[in-house]
Each structure stands twice: as C-alpha cells, then as structure tokens.
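There's a structure below that I have some questions on.
Shown here: the complex without one of its protein chains, the others still in place.
Showing chain A:
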Amino acid sequence: MKKLLTAASLLALTTLPSLAEPLKIGVITTLSGPAGYLGEQVRDGLQLAIDQEGGKLGGVDVELVVEDDGLKPGNGLQIADKFLNEEGIKLITGIIFSNVAGATVPEVVENDAIYISPNAAPSSLAGAGCNKNYFVVSWQNDSLHEATGAAAKALGYKKVVALAPNYQAGKDAIAGFKREFGGDVTEIYTQLEQTDFAPEMAQIRAAAPDAVFQFHPGGMGIAFLKQYVQAGLSKDVPMIVSEPSADGVILGAVGEAAVGLKATTHWNADFDNDANKAMVTAWAAKHPDKPLTTYGQQAYDVGLLIASALKKTGGIDDLDAFRAALKEADFASTRGDFKFGQNQHPVQDWYMVDIVAGSDGKPVWVTKEKLRDDVGDVYAAECKM
C-alpha cells in the first residue's frame, strides 16, 4: 500500500509540471558579434535569478525564450512580433542597445504587453514617450553619465574631451555628462562599428585636456582603452568612464593597463547587502570563468522584480494587477536603494569606483564613495501617465 502511494505521488510529481504551462518570458538580446557577451550576461543573470528559486520566480514556474537580435533594430522588431503574435508572450525583456530598444519597445508596449528593460533606456522613451507598460530596472541612459559628470566635477577637472559613438545612447551620454559636469567640454563623435581610434587619440593629445570621458560599450571599449594606453595618453591624461566602458570583461581583455581608471556605477560586486552577496556567490559558483558585470546584475534584478510582482499576483493574466505590483518595486535590489520614479525608471544611488589591481593581478572595481543619493532622471517630469 505504502509502495503504491509512493508510486502514485511520484507519478503525480512528474505529471504536474506539464499540467501547468510555465509562464514564458521573452528575452530579445544581442548574442552574436562583438557585443555578444553583453547579451550572454543578461541571459545568464536572469537565468541565475530563476535557478536561485528552483525554476520559479515568485513561486510561479517560468521559462525563458531567448532570441538573438544581432544588434539590428529590424531583427529586434521581428522577434517582438513573433513573441507577441505567434507565441502569445506577454512579458518581454533583454534588449542591450538603445537603437534596438527604440525600434522594438514601442511595438511591445502598445500591444498590451509588458517590457522591462535590463539595460538600454533611451531618452526618447523616458519623457513624453513613456508608457505604463514600460519599466526600466537598470538606469536611464543620461543618468549613467550624469554620475560621471558629477565625479569629474568632484575631482576638480576643468577641461574635458568627451567621446562617444554617433547614435542615440552616445548623444545621451555626452548630454548627461555635460549636464552635471558644467566645465569646458570638447565633443568628439565616433562611429558605432569603429575599431581604430588612432585619429581620436591624436585629437585628444592636441587638445591637452585635464581628463578624458569616453563611452564605448563592449568590444569598442576594449579597443579604445588599449589604444589609449598604447598612445601613451594614460600617463598624462586621466580617464573617467561610466560603468559600461569598464565592465569586468573589458578589464579582463585590457589587463593591467586598465589600472588607474576611474569609473562611476550604480552597483559593484563589493556592496554589502544580502541580496548582492547571494547573487555574487551564486554567480561565482555557476560561472567561475566569467566575471559578473553590471549587465548580469541588472538582469538578475529584473528577475527579482518579476518575482516580487508574481508573488502578489500569481500570474500575469490580470495585466493591470501585475503592472501595479511591478510598480511597487517591492524587492531587495542587489544595488541597495531602489524605487521607481514617475516614468517607471529607477530612483537610485550612484558611486565612484577606483580600478585597482586585484589579488590575481587582474583589475577590479573598488567602491570609493557615494556620489549621488536617490536620483531619478531629468525626463521623468515630462512623463504623463
């Protein structure tokens, strides 16, 4: 009898999951090409949050459907259409780049589906273009660089050369930097697929600034940093960057030449809070040979946010209830303080970090000081919801 019961319960266990279809979360992200590691971080960070709860978020079984946008806005839009119309997915996240987000996000949020950004948050979607179905967990693009502007001002620099690729996020970067810096800024725009920065190095040398601010995410950042050091500029002109231009992967590829850089960030692996410690330990156990970057952390926080909402609603069939639950941001973020502003973008703290040689010789971030406390973004006031 006992055996029979055990067998029956085992059978029940194996059949149960197939009865309740897991909630599908669509992930549109960049997995191919030089920026592929960014999408990999987002995918792995989100998966880590799910694994921590044993395949669930907030007690609900979930499943990731991951597609590669190849850093092409057209692809992003196509995948979104497929998710929405063919697979019936109502919850989407994952986009790394602002140009892909600009093309894809409106399509998602105007079709009664929720989009939660783990990274890109262009200004065009933060102000008058905000939407009740659009949430950002990372930061608004400008605020990344406002922090760096504030840091440059705090460090006493007067004259800065600012470089960024000629696309929306690049323009947001320089605009954000200038807003808080207030000093003399020479702007140089590069191209999005550029690999050789020698002409820009010569321009920097000719301008002889107090410091250089640059925003080049992914592979571009590696090439830029290497060439900056090789040109001998790092000895004379200090460089200050926002977090995407000095992530763990970039530092790993550049090596000790990166030591001495200054950066600003909303999160660092050395933050002293329980959520962060749990994430850092779990990541190190699961991906011992990959550094955890802010991209991974942001996606992990997306997972925590979804979990906090699902815990209250049990599902997303009632979209209004789910949206309201998301808006409460009732979770312990790995970065510490976190809440949503009026435009459903984060209100959070910003820090300055030093890049120093770690115990194994590889450069690491060490948190130095808090720069800004509880700041949102300048576009929030224009958002009418």
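Just so we're on the same page, a residue touches a chain if its C-beta (ideal position, glycine included) is under 8 Å from a C-beta of that chain, and two chains touch if they have at least 3 such contacts; residues count from 1.
Just so we're on the same page, contacts and distances are computed from a predicted model.
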item: Name of the absent chain as recorded in UniProt (options "Succinate dehydrogenase, cytochrome b556 subunit", "Branched-chain amino acid ABC transporter permease", "AMP-dependent synthetase and ligase" or "Multicomponent Na+:H+ antiporter subunit G"); value: "Branched-chain amino acid ABC transporter permease"
item: Among A:187, A:330 or A:382, residue touching the chain not depicted; value: A:187
item: Identified contact with the non-displayed chain, of A:55, A:199 or A:358; value: A:199
item: Residue among A:249, A:263, A:279 or A:353 that touches the chain left out of view; value: A:249
item: Full-complex contact with the absent chain, from A:227, A:273 or A:342; value: A:227
item: Residue ranges of chain A at the interface with the undisplayed chain; value: 31-34, 36-37, 40, 166, 187-189, 191, 193, 195-196, 198-200, 202-203, 205-206, 219-220, 222-223, 226-227, 230-232, 249, 252-255, 290
